[in-house]
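Of the protein chains in this complex, one is absent; all others appear in place.
Showing chain A:
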């Protein structure tokens, strides 16, 4: 199962410190895991939310660091793709996978798959025995749709104001965090529904 999906910055942000990442979209799936760990006291909903936000901030920071190191090592120049060149931007994207040790920040070990498209990172946090080939494919598809439907290659801020589109996309392609084995016909059917939503 996928634990969460994030969109965050992987470039330096003026308002933040070095290495810090701004989380632009975050969707955590399933019931809160702190309900099931044996705690001495139960967390209130406020505390649970703060905990969740801090966990995702940690993930974003680690992916930011991994992406920067990976880009530095590869030594390629970041090319700026223009709106309309989504497929090219995706092809040129850096990708990788990070091991998140148990406790740092989730109670169990997790794998964080990431795609870095210019200044934004798209991250899927999966349970480690998950099918990473499928997860990788799903992440690429999600990223492609986000780039297209939120016009991320342009200068707008739609990722912040049109986050309902991402929610609708996730409810089709990653319902409640379940990765789906979709051949092109099933995918086509779902993508038609997504496209219908986006045009509203």
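Heads up, the rule we're going with is that a residue touches a chain if its C-beta (ideal position, glycine included) is under 8 Å from a C-beta of that chain, and two chains touch if they have at least 3 such contacts; residues count from 1.
Just so it is clear, contacts and distances are computed from a predicted model.
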### Message
So one subunit is absent here. Using its UniProt record, which name fits best from "H(+)-transporting two-sector ATPase", "Aldehyde dehydrogenase family 3 member A2", "Ribonuclease P/MRP protein subunit POP5" or "AP-5 complex subunit zeta-1 isoform X2"?
### Response
"AP-5 complex subunit zeta-1 isoform X2"
### Task
Using the touch definition up top, pick the residue from A:9, A:123 or A:143 that touches the left-out chain.
A:9
### Message
Given that one chain is not shown, which residue among A:24, A:90 or A:125 touches it?
### Response
A:24
### Query
Taking the full complex into account, what residues of chain A touch the chain not shown?
1, 9, 11, 13-15, 22, 24, 26, 28-33, 35-36, 42, 45-46, 49-50, 53-54, 65-66, 69-70, 72-73, 75, 95-99, 101, 111, 117-120, 127-129, 131-134, 136-137, 152-153, 155-157, 159-164, 167-168, 171, 175-187, 189, 197, 200
